[in-house]
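The complex is shown incomplete by one protein chain, all other protein chains being positioned as in the whole.
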Amino acid sequence: MSNYFAIGKPIPRIDAIEKVTGRAIYGDDLRFPNLLYGKVLRSKYAHAKILDINIDKAKKLLGVRAIVVGKEMSSVLGGEAIMDYPFLAIDKVRYVGEAVAAVAAINEEIAEEALDLIEVTYEELPAIFDPLKAMEEGAPLIHEGINSYRHIPVIKPIEHSNICHHVQFVNGDVGKGFNESDYVFDDTFTTQVVQHGAIEPHVAIAQYDPTDKITVWVNNDGPHRLRNDLSKALGIPSTKVRIINPPYIGGGFGGKGGLKEETICIALAQKTNCRPVKILLNREEVFTSTITRHSSVVRMKTGVKKDGTIVAREVKVIYDTGAYAEKGPTVTNQASVAAAGPYKIPNVKVDGYCVYTNKTIAGAYRGYGIPQVAWAHESQMDIIADKLGMDPIEIRLKNVLDEGDICPTGRQIMTSIGLKECIRKIQNDSNWKKVHKKAIGRGIACAFKNTKTPSGSSAVVKINSDGSIEILTSSVEEGQGSKIVLAQILSEELNVPLCSITVSSPDTDVTPYDASSTSSRTTFHMGNAVKNAAKDVKKQVLEIASNLFKARIGDLRIENGKIYKIQDPGRKLSISEVIQSKYRSGLDIIGRGSYYPEVPSEKGGMWASPSVFWMYGAHGVEVEVDTETGRVKILKVVAAHDVGKTINPVTCEGQIEGGVVHGIGTTLFEEMIIGEKGEIVNTSFLDYKMPTALDISEIIPIIIEVTHKDGPYGAKGIGEMTLVPTAPAIANAIYDAIGVRIKDLPITPEKILNNLKKT
Amino acid sequence: MDRLINLKINGETYELNVKPNTLLLDLIRDEIGLTGTKRGCDTGECGACTVLIEGKAVNSCLVLAIEADGKNILTIEGLAKNGKVHPIQEGFIEEGAVQCGFCTPGMILSAKALLDENPNPTEEEIKKAIAGNLCRCTGYKKIIKAIISAAEKMRRRG
Partner (left out) sequence: MLRKIKEFEYFAPSTLSETISLLAKYKGNAKIFAGGTDLLIQMKQRKLTPEYLIDIKNISELNYIKYNEDEGLKIGALVTHSSLANSEIIQEKFNILAEASLAVGSVQTRNRGTIVGNICTSSPSADTPPALIALDARLKLISAKGERIVKIKDFFTDPFKNILKETELLTEIQVPNLPPNSGGAYLWLPKITAVDETLVGVGVVITVEDLTNKICANARIGLGSVAPTPIRAKMAEKFLKGKRIEDIICKQAGEIAANEASPRSRAEYRREMVKVFVKRALGKALEKIN
């Protein structure tokens, strides 16, 4: 069934015209009358008690309208997984860069000057920066309240410790498995702290109205989630919180979710007599005081038979979540589920730990913990293949999951798996078979990624009497293409031209619930919701038309926005004419649709169920290593991804190409350097380097379609998967080129040269 | 001490009183109200604030408004003429070179500066011209394709 006119077509994005002409509105482009500007005073210490904050001088500065400190909101704690996050530091600071006080003033200069006048007295406490040390018995507690924090049921903090979550999955018996193995491999891999690097910084504007309702304009990737988080934290009904997204977000990659600077805006707005307060983070603050990607230590122990069959795998995953839990516990969960890799393994044990340290908070980041475990399982796969004298592709084809297999953690039977197809695409690439030249090598890696389950999405499709159609959705367009994809789905389902469709941006007072635009879930979940809403609105329109045409609904068709009876195709009426035939003085047709996956058991709630779909991908990378400088040049990347069904192939390719370059950056170039006092040393693009146009190679994106029975038109997801296999594929290619195995990201020229010297 | 300056932005003349410490970026976005030019990093690394001054690409976050006195400035809003988009804008739409769009205005202007000077650039020359415009979304491939396509259109249309 592939005679679609909209699905699978490379239709230009509907938001592109606004963006290329500079008319697209982002958070900092919004304008407000009577605006006050907020600036934040941040801790210079990684761990310290706040003894006193003196704001007397700052209060007197002309132009200052409000000052707020954490103690004034001491009963407020937020957080989706664990509610451990104060809007401003209350009695102590836990990382360098934490908000301690904030000022709202009539302009930014005065707000900044006021910060200079605030005097904070600290008493330094011993700080821990190493997660392994933080896990030790007797380590100083970063969160004394860990036993008492509220948290979602699936999260399990360990009392009196810095471990805010421990999860374990067991399937079979790993001890027995290792005994039955011919070889056992035991390797430890680490990854570094990296930045999301969205070019648009974070911004929020908050304003109370006289009824004590707070409205927040913010570039956040989950407006309803934010509304819920804020209403829980503040202890107010969710109708007293309104989240409005600007039409567009300039990139997110996970960095613009959860509670960020809007909490401080809200704290200030409580004191400004209903004047709006805006906080625009500068790039330095984005680095120090938003979130980063979890650095990790992953120990992977694998037992195999001499023919390459994996018999047992034991994984210990440690994620350093920094000063507050944020999404850390659920990252740990998701990644632990996937830690053993997309393989058939009868005996598996995974222990995942999420650990507090006195560093900048780590949170959701494209891949949600899975790049780190894939770094481990795919690097080790090649170590195993090398020892056994097996081809890296053959050993993977031998072990990867097939339709109907049980996933390594034993939680679910896997279906809709396009992984072998992805791997074979790389195998068939012309470069793969070429004879090796000196210092040129190639490597492959494959992986899978889940989506948060269960999660729900609703949509409304509204047809106006002039025939124009609106999708009311809380999906957030942050570059991934949600607007065009949802429009294409509606266009196909309702059989209307794309140009008649507009897609709203979120306003929680108006657009219905969506869990978030994260976890690569929008196409699947919101796509289904839109599809269902389309069906609803189609039914209503055809009911009116059946009267008009004097026909049964079954004999009516809609084609390109026009309705006709199959027995008389010459007589066509537009949807608008049909609506107006009944509602002459005006009315619209409203269709609603929702999607919430069927889950085996609701015990455990959020994040507790096996993933409703999985994404699969494999990257093949060819590198050339300059053995004098240690610099790695990426020559070619073949990136094959199973997306179920591509709604828009150009957008899909764009996600793949972007993800590959993002992956190259976080493998070879990027690292947030932590200084001795726990401060981030490189807090700007001057010394945190992301790939430029001059750093890229040939990239071949390949779309594989193994449909999912529950996805809209069989579609699954793509966004996060695209950077998961890149790092291990590069490491494997480097090993192929020069026999050097790097287990710690990033792969730097120095590490290569130092290792070359040893071999 | 405020100073009166005259400048031309997208062909329109403006007479404004500016403080010496005002950045050109802020003048464009706040005083003039053209928000297409973006603020990304404040240190001239990301290129999101790129504008053309006398045809040359510069980071407006590192230009004082006061120095723009007497100059011709082009921002993204000045590219389309009489409702018709520029071939570079067309190329970006057609080739799927736009994702979040935040780098797009600066990227397009850097491309314009290149193509106005070098109508038939190699891929390497294109990469050099946009090396100061960071993009985290696209991986640059479709952007380069869009610029090649635009160059061809511009050569054909003369």
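Order as written gives the chain letters A and B; numbering starts at 1 within each chain.
Convention: contacts are C-beta pairs under 8 Å (C-beta built on N, C-alpha and C of every residue); 3 or more make two chains touch, one makes a residue touch a chain.
Here the structure is a predicted model, which means the values were calculated and not measured.
Annotation: of A:Asp56, A:Glu123, A:Asp307 or A:Asp687, A:Asp687 touches the absent chain (contact as defined above). Those residues of chain A that touch the chain absent from the view are 108-109, 112, 282-284, 628-631, 669, 684, 686-687, 689-692, 694-695, 749-750, 753. Although one chain is not drawn, its touching partners on chain B can still be listed: residues 1, 3, 19-21, 23, 42-44, 47, 50, 56-59, 62-64, 66-67, 110, 113, 128-129, 131-133.
Note that in this section only the chains that are shown with their structure count from here on.
Remark: chain B residues 29, 34-43, 45-46, 48, 75-77, 79-80, 85, 89, 92-96, 98-105, 108, 126-128, 130-144 touch chain A in the complex.
Against chain B, the residues of chain A that register as touching in their complex are 10, 12-13, 15-26, 28-29, 196-201, 248-251, 253, 280, 282-283, 478-481, 650-651, 653-655, 657-662, 684-686, 690-694, 696, 699.
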